[in-house]
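Beneath this line is the structure, given in structure tokens, with notes to follow.
The excerpt is restricted to a subset of chains, each kept in its original location.
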Amino acid sequence: MKAINPVEVLDTPSDLEEKGREKVAESLNRLVADAFALYIKTKNYHWHMSGRHFRDYHLLLDEQAEQIFATIDPLAERVRKIGGNTIRSVAHIAQLQRVKDNDEDFVAPKDMLTDLIAENKKMAKNMRDAHQIADEAEDVATASLLEVYIDETERRTWFLFETTRELN
Amino acid sequence: MKAINPVEVLDTPSDLEEKGREKVAESLNRLVADAFALYIKTKNYHWHMSGRHFRDYHLLLDEQAEQIFATIDPLAERVRKIGGNTIRSVAHIAQLQRVKDNDEDFVAPKDMLTDLIAENKKMAKNMRDAHQIADEAEDVATASLLEVYIDETERRTWFLFETTRELN
């Protein structure tokens, strides 16, 4: 598997520089792996949620998981459109993901929310870095796609953050 | 009410610089206030329209009012996502709005259209300035949102402008 340099067989016709495309593909593949891992973590908490706010948080995390999941196909196909190779397996995801797995048998509801705040904040940062790389490669279509996903990620962070505050 | 510096209690987790976020929040809040004020002015004319083109202009202004109104929640929530405070009341809107109220008992149809051309042209300019501020703060999600609203605002100006011309 060519994880570091997935663009070796790049030959989809394109007017963009190959150098830039390689960098964009690499950063997008890591975002795809992160999206998979964060999707599973969010569903983990959706499934093992408990407590007085069970239904409310169960629904919240389902909505957030769906929103994360919906970014995977467009990001992976964006890699293919500029000639790169993309994600191939569970092991491939495990190798590239920056999201930290949490296999604890019990996680308190509030700890679930706090964990997800950190992951989503980190994801927004990583997307902004990828946006910078796309800009430098003059790949405006990739950049435009990321602008939408950054907004969504910041929305998830906002919702989770407000929910953890101790207020009546 | 903290109108000038709404970002004082900014603490939604974010990787963006606080300085830049403050400026973005301030410029967005003024756009929210303008959107409310222009919505009401457009409905004012929608309700008090008269003359041979009554139905045509009544519908035109309803469509334009709906389009303006639809920008309010996304812009205000964008402020919240980057940690700012946003609009709180009618008085708050009155304080921030740059749209000029028109409380005349009678406004001729053509004067309604001419007035709205000026307001929409001004709004496009203000949005472009806010876009510049977002760019400087590296807040690409805000910038992307404004690009869509600028296009819509220019469309409203075009429709209104062509309608005021004396042609057969």
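By letter and in written order, the chains are A and B; residue numbering begins at 1 in each of them.
By definition in this document, a residue touches a chain if its C-beta (ideal position, glycine included) is under 8 Å from a C-beta of that chain, and two chains touch if they have at least 3 such contacts.
Keep in mind that this is a model prediction, so the values were computed, not measured.
Novice: Because only 2 copies sit in place here, please give the count for the whole complex.
Specialist: Spelled out: 2 chains shown, and the full complex contains 12 copies.
The rule is short, and it goes like this: only the chains that are shown with their structure count from here on.
Novice: Roughly how many whole angstrom separate the Cα centroids of chain A and chain B?
Specialist: So the centre of chain A lies 32 Å away from the centre of chain B.
Novice: Can you list the residues on chain A that touch chain B in the complex?
Specialist: 117-118, 121, 124-125, 128, 131, 143-144, 146-148, 150-151, 154-155, 157-158, 161-162
Novice: Sort out for me which residues of chain B touch chain A in the complex.
Specialist: Checking each residue of chain B against chain A gives 12-15, 77-78, 80-82, 138, 140-141, 143-145.
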